[in-house]
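What you see is the complex with one protein chain gone and the rest in place.
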């Protein structure tokens, strides 16, 4: 539905392509909504490989990844999971928010990420060797630093890590205009509001607003909302549930927006 | 059974409609009983879309949301869960008290709440893309601030947040009269009692009385109870199990009600 | 086996009946053995409705409440749970010690306790709307104040709360005589012993003796035991396992009973 | 194999019989090995009722108690558990070490221990009312005072509690002689050793030696072991795994036994 | 494969035999690798009874011990577990490292270890009484003193406890020579190294080296390794993962071994 509008922020496209050619797994890091998923989709189009996405969560078992025996018509048949399908198809397998996965489920990836490039299906009694075009990509947001949910260093070292960040203001405004059709001046004010909040992040310790949140605000403006109520709903309100911090952030954002009737 | 008597408190109806048109998921926040569920039902009627409600709790698995394989007549057949049904029907899917859900169950919503607007049914091997009329709405009460049960910021940013609150006193009294048929003066005294308690909330740290509780009290009065025993049963008694605080609250409420025989 | 001998302690019968007529769920609170279960049975007879009792415990799943699919003769058939049966029969459904239930199981009650008065059977794909005669009654003992097991305030506000307490001494003695046939003077000494212990509750922090325990002691006396050994077995011994407190309580109780050969 | 050699220590046999006639459940308390299980077996013979014993542990589900559906020859049939069998047979049902049970499993006993005397088999959809001869007996050792494993006061109040203790020295020696055939003088020295340790219990906080342990030591002596090695193996060694306390206990026990060649 | 080379360290063989004749269960305690398993195997040969060994771990259910219903060819048949098999065969049942077992699984042993000597198979509805030749033996290492994993005192008192320890140096060296064929002087140096470390145990708090570890080191020497690398691999390296303690232990061991070319 959305056309491929990925705007590179650094050398991430080049390095990704090199890792692909050299069959090195890639780890994408960076804040929420900085474009990690979009980069993977973009690289899939660029490299001509399908992308199979797996949203990680802490109930994801290794069976969910590799497959399981299932009963059908009285018979018990092995059914490949999305990871096994991706390996067999030589696809790009994308594990989104990999840090959320149960770490024991990740052990299944070890033999895929070293010189073996193979998947051991212990229960099916099969070993699947990845074709050259198979690539494993993971992503996570290092800003969540919970001791329970750290990826093991030995796991991280299996990947080439591409550290991503927000787009620079002018590119971010351009993305917003391209996706919503609002005036550039409105987009620039939304970006200025977001940047003010991102800079305040150190003081308040919240997750800063993503480009996706700015696009949502711009959508509401495009539909007739005024800039302040749109920014309140999509940028400020989701940041925190602490009343005091919320007031502080509102002050940070204040001054960016003009009065409602000046919008557009 | 009840006709649609939603009374808007601010710009929530307009913003909800804009989010619907722009396909932005909506998060409703606010205290218990301030009308979040009623707003969703009202918007369903207004937008002409069915509302599919899912009460969240921490045993809700992603299979409960999207569906599972079930055995019927010897065969194993996939059965859609309420979320999948809502996506296919282009309905409004309402996740009530979403903060209660296991957060790993919520990961299934990620691809529905960004540009993909799709549901990945890994186990069924199917991808369902949402029609334009599908809308995801969640609600929670930010007053419960347990560290175990915070929604992740990256999750909250996927939604336009509409912050709701209690109705102003005159509108709340009007709703009570409309739903129970008691005299306006009684309704006003019940609202005055509730407001006194809501203002005392800072000092006592309890969940303030909801409009729903006032309606229950009014029902008992309509049935012949005196105002004081009705307020005791429906407004004061449920607030706390701590005897000392209970006495404090009773004092706060005192003076609002006249002697029993003066009611009506 | 026992005839209906409920003796009201206040306005609880009247308020219960009003809540029934207005279709407001009722929450009974009060110490163990003060008559909550008896009130519900009494009201069932008075209102002419069957009572379906569910003893809550923390392994009670929502499937235990609403029903589940079961295999019978090769087929998989939905089987209603006791809550669903109660809703369909328009019965009084009594959840005893509701605070013991897993709180996620209680979420299923939300739609039954607001204006919807409906039960959503997600797994069966059915919505059951309660007939006018259906009533939900819960009970718990607020004296257990564990942080793990507090009912959520938003849950408590869905009910009209009837706070119950022990019977006054003369009525309690009358109940004991009616149920066991012992002499009134013995019943009065047992009640005096219990009241001495109930007043000592503040100092020793134990669960005070219930009317049920007094009836048991009276039964032993009626069978030939002397009052002191009966009171020791049924009233004092169950109160605490702490030797020091036990000695303190025995002193509190001393002086109430005459020498064994003076009993009857 | 063993004949019924129960020696009463107080009024426990009389009170047990009275509770049986009045249909009051009985709770036996006392230290390990003081004869609780023997009393129940003795009363079963005396009252002419079979005893069905259930050893409680924290994996005992309510299904283990009441029964479950089981598949047999393609059919699904309900199979009564030992509690249901005991109720139907009008037997004495003995829950040994009831404090070890999961407390949610005990909720099933509530309706059996008040005026209802009925077992609600929710899953089988059946209500079983106990015949007059059915009796519920539980036991536990109050010396284990873990906060996780306290019986709820409201549960304890459903029972007449018979507090048991070790036999007085002369009776205990008589039991040892009767069960092993060793000389009375040896039995007296073993009891003296145990009593020295039981009195030291306050200082060292260990579980004091049971009559059963003395009988085991006497068996070894009867087989040719000397008194000191028998007492070491059966009385001292099991008391503690802490070297320092063990040496202290050995001193407490020293002086009781004469030199090995003086035994018998 | 190995012949029976058990060397007694004290009166353990005699006491074990007496307990067997008197049908008293036996508990073996002592450090890892001091010969507990070998004693049981030795006694099996001596008494002419088969030994059925069960390695305990905290996932061992009581069903794993006593048996379960299993589906075979459409039928559901009860299958005895190893404990039930041992009881029926009148074998010696050896529960190795019993402290590792889930304590609720151990409750099944209660009726086997008192005067009843019976196994209650609740699910199969069967009671199996042990023949005279059945004997229950358990073992554990009391050096692991975790509060989570203490055996209950009432459980320990059901057994005659035989406290075992390492062999004296000359016997241990003789065992090593007998099992590996190396020169006595080498075996003595390995034992001297182990004893130096065992004496250092108080200071460093590690699990001291077992006879088994010495035999492994001797095997490597017999295969051509020098004494120092063999002792490093089999005696020192497994003791600790803490670099500082490891260096301390190496110093303790130093001086025992001569230069490599002096070995044999």
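For clarity, chains are labelled A, B, C, D and E in written order, and residue numbers in each chain start from 1.
As a working rule, contacts are C-beta pairs under 8 Å (C-beta built on N, C-alpha and C of every residue); 3 or more make two chains touch, one makes a residue touch a chain.
Given the structure is predicted, the values throughout are model-derived calculations rather than measurements.
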item: Partner chains on view for the chain not depicted; value: A, E
item: Residue in contact with the excluded chain [from A:142, A:169 or A:248]; value: A:142
item: Of E:12, E:97 or E:172, the residue in touch with the unshown chain; value: E:97
item: Residues in subunit E touching the chain absent from view; value: 1-2, 32-33, 37, 53-60, 64, 70-74, 81-82, 96-97, 100, 141, 206-207, 209-210, 212-213, 216-217, 219-220, 222-225, 229, 233-234, 237-239, 241-242
item: In subunit A, positions touching the absent partner; value: 11, 14-15, 18-19, 21-22, 24, 27, 29, 61-62, 69, 71, 74-76, 102-108, 110-111, 114-115, 117, 120, 122-123, 142, 145, 150, 152-154, 156-163
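As a convention for this text, only the chains that are shown with their structure count from here on.
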item: Mean-CA-position distance for subunit C and subunit B (Å); value: 30
item: Subunit A-subunit E separation of Cα centroids, rounded to whole Å; value: 53
item: Multi-chain contact residues (two or more partners), subunit E; value: none
item: Pairs of chains satisfying the touch condition; value: A-B, B-C, C-D, D-E
